[in-house]
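Notes follow once the structure below has been shown.
Left out: one protein chain. Kept in place: all the others.
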Amino acid sequence: MRNTFVLRWGQGLIGLAALIAVLELLPRTSLVSARYLPPFSTMMTALRRQLGEASFWSALLNTAQAWAIGLTIAMILGIVLGLVIGSFPLLRELTFSTIEFLRPIPSVALIPLVVLMFGTRMQGTLVLVVYASLWQVLIQVLYGVQDVDPVVRETARSYRFGRMAQVRHVVWPTALPFVMTGFRLAATVALVLTITAELVIGSPGIGKQIAVAQSSGAVATMYSLVIVTGALGVLVNLLARALERRVLAWHPSHRSEVIA
Amino acid sequence: MTAEKLARTATLGAALPALLLALWWVATADSTDPYVPPLSLIFSTFPETWTAERLQHDVIPSLARLLSGFVLAVVIGVAAGVAVGSFHGLRHTLEPVLEFLRAIPSPVLIPVVILFAGIDDTMKILVIVYGCVWPVLLNTVEGVRAIDSVLTDTSRCYGINRSARLRHLILPGASPHIFAGMRQALSLSIILMVIGEMFAASNGLGFSIVQFQRSFAIPEMWTGIIVLGLVGIALSLLLGLIERRALAWYFGLRRSQRRE
Partner (left out) sequence: MTSTVSKPPLTDTRPMLDVRGLKKVYGGGRTDPVEAVRDLTFSVAPGELVCIVGPSGAGKTTLLKCIAGLMQPTEGEVVLGAQTVSGPPAGMAVVFQEYGRSLFPWLTVRQNVELPLKEKKLPKARRTELVVKALSAVGLEHVHDSYPWQLSGGMQQRVAIARAVAYEPQVLLMDEPFAAVDAQTRADLEDLVRELWRRLGVTIVFVTHDIDESVYLGQRVIVLSSSPTVVMEDVTVDLPAERDQIGTRSSQRFGELRTRVYSLIQQAKHHHDL
């Protein structure tokens, strides 16, 4: 087992090395102009320079802040709304069409509006982040509440559990795996929207730095920042998965995602 | 579903949207806030803004970009996903590379793609393709891996090889996952179309909305947001329709398994 594990990692490293080699050699062999795609080593030099600058770190902090705040609001809203709507069949029927209508509305349609209302302040970014990631959480929580075993629900009712006790001991534990799935999806979406909003609106953060690098023709810096966003994405994904595993380690139905 | 039940669902489904619209109407009726014009004004602006000429000049080009990007992404994603899903070695080698590439928030590639492809339609389509390929690819890989081993053995025994294997076993077997990926890709494609057009364009939905915002044509901007929402809803309904047809067997199979 351990050996195959090492082997797989080895293969993965070969894949990464191949990608880096391609990025280095394409411009060096002039297959692609270095003005469009600087060699990987040049990107890394630019990245090192970035790491030494305070402006980079404050941009990174801004991005992380907007992401964390937006995600937290979306999680709280999504869970509360999901539990309330999911617990009352009438409410579920009543809101179904509205949710299905609002969900596909692209969050970026709101960009002009938030620009007018908030300018380049962080609130604008937050509106977009919350709008986009809220659906991921809400939909999963609704699935989760529906997944509650009717027998368990009846049992709880026959023992005269109150509403709150039912939610706490019956609904919540069942819905938790779904909540975590929603969290993982929302964490990714929130990061994409944070950086997108910074890029398009110009609120402070890594996205804005990319726009600045582009307009000033600092190509290598732009690429190094794109790599940073990719690394952030991988990091968020790994953290979300680790948290999911930790929270659900005890859960009997260590279940997989619904395809629906 | 009986007629009575259908009527009930329809009534309940229409109730909340109607209520929300009514609330919006009343709340903004005497609005003097320039950013939040009365809903009645937005409605009356709608027909004069979205004329046949504008539909032809802005909506059709946007939809054309979106659909070409989406279709290309699906073709590339499914082809690559089948290859990666079918060969263990390839999957292990590419896994970290794919994890990284898909973690890059696709809008940050707009500046990169502009370097290579300028700011014409090619750029917008490339950005859509890049962003949408990942959900399709990764879901296809999952789908190919999830194909039942008994079914694979059956195909081998009955000489179903090569192209027939692809057509009759792998593609249909992975199709539920492929559609899940397509649904994620569709909402991404709208976002990327809008952002691409906001960034640099001379026509299109995203371009118009930003123009309205910059020229402080606020009711027009609101109508633009509504049109974008309607496009999102219409496309997701269309995909849902195609999915229900293509995956009729899958939904039937799931229902029959749940009954057992």
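Order of writing sets the chain letters: A and B. Residues in each chain are counted from 1.
The rule is simple: contacts are C-beta pairs under 8 Å (C-beta built on N, C-alpha and C of every residue); 3 or more make two chains touch, one makes a residue touch a chain.
Since the structure is predicted, the reported quantities are computational estimates derived from the model, not experimental observations.
Contact with the omitted chain, checked across B:69, B:135 or B:172, is made by B:172. Contact with the chain not shown here comes from a single listed residue; of B:33, B:120 or B:153, that residue is B:153.
By the touch definition given at the top, chain B reaches the unshown chain through residues 148, 150-151, 153-154, 156-161, 164, 168-169, 172, 175, 249-250, 252-253, 256-257.
As a convention for this text, only the chains that are shown with their structure count from here on.
For the pair chain A and chain B, the distance between C-alpha centroids works out to 18 Å. Touching chain B in their complex are the following residues of chain A: 7-8, 11-16, 18-19, 35-37, 90, 93-98, 101, 103-113, 115-117, 188, 191-192, 195-196, 199-200, 207, 210-211, 213-214, 219, 222-223, 225-226, 229-234, 236-237, 259. For chain B in complex with chain A, the residues that touch the partner chain are 9, 12-17, 20, 35, 89, 92-97, 99-112, 114-116, 176-177, 180, 187, 190-191, 194-195, 198-199, 206, 209-210, 212-213, 218, 221-222, 224-225, 228-229, 232-233, 235-236.
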